[in-house]
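All protein chains but one are shown at their positions in the complex.
The block that comes next holds chain A.
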Amino acid sequence: MAQKQKGSLSALLVVLFILFAGFALFPLFAVTLASFKPSTELLRYGLNLKLEWDIMSLKNYAFIFQGTTDYFQWYWNSIVITVLFTVLCLILSAMVGYGLEMYRFRLKNVIFTLVLVVMMIPVEIIMLPLYKLMIGMKLINTVWGVILPFVVAPIPIFFFRQYLSGVPKDFMDAARVDGCSEYGIFVRIMMPLMAPAFAAMAILQAMNSWNNFLWPMIVLRTNDMLTLPIGLSSLLTPYGNNYDVLIAGSVLAILPILVVFLFFQRYFIEGMTAGGVKG
């Protein structure tokens, strides 16, 4: 009896989770479906789930691939910014997190407190002076203007520091005895040890950079410099919306990050759970 009850309970749970999974996937499914329909259809009936084989085609995608918009230029800009940002952010933040966890030095606690302060204050507050600073540094409308201000990020620093708290410090002494320099220890011994943390943070930071909106919108000026989200949002205008490009373009914009996630999700979820927040 009890066994049976338990069985139906877990069946209920599975149904519940299928509903939530449906909620998660449903909007993406709807937009993918819409991307195969003419935009006039979307304007007349809105986003719906009707499968209408007679009107569905690849026309929206074909239009993007014809290259009449800057879509692939935006795509390329997004790739460049995401790759540069992620690589630099991981290296620099790992350095800082490593320095803060593995050494004892005078300013250690002060610096860590500053990291927490940066983490706790929304960047939007300093947007305007930062914008002025970028004008002064002649970084407006450049890739570096988008990347530099946020490349040393508090969350990865915090995360790497947490992750390293599980690594025994004896490693370092052993390496020192073997004649390895302080930086050699970091590069040759610690970086490989931190691989799972790098994987988790790589996805998180790449995702943030790929999807970043407000700051790139402020820094980037000309159409050929825009990133995907800014470019896509520029298709929505007060004079009419280019839904055909927007919808198909949105589907194509989700793809790379989804593929990366599906490839690395194991490491990602393990990394997040290993180094995330501990009691």
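Please note the rule applied: contacts are C-beta pairs under 8 Å (C-beta built on N, C-alpha and C of every residue); 3 or more make two chains touch, one makes a residue touch a chain; residues count from 1.
Basically, contacts and distances are computed from a predicted model.
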Of the candidate names "N-acetylglucosamine transport system substrate-binding protein", "Sugar ABC transporter permease", "Electron transfer flavoprotein subunit alpha/FixB family protein" or "NAD(P)H-dependent oxidoreductase subunit E", which one corresponds to the UniProt protein name of the undepicted chain? "Sugar ABC transporter permease"
Out of A:108, A:188 or A:221, only one touches the absent chain, namely A:108
Please pick, from A:64, A:151, A:197 or A:225, the residue that touches the omitted chain in the full complex. A:151
Counting contacts across the full complex, list the positions on chain A that touch the omitted chain. 10, 13-14, 16-17, 20-21, 23-25, 27-28, 30-31, 34, 42, 44-49, 92-93, 95-96, 98-100, 103, 105, 107-109, 111, 114-116, 118, 120-133, 148-152, 157, 176, 179, 181-183, 186, 207, 210-211, 213-214, 218, 228-230, 232-233, 236, 238, 241, 246-247, 250, 253-254, 257-258, 261-262, 265, 269, 272-274, 276-279
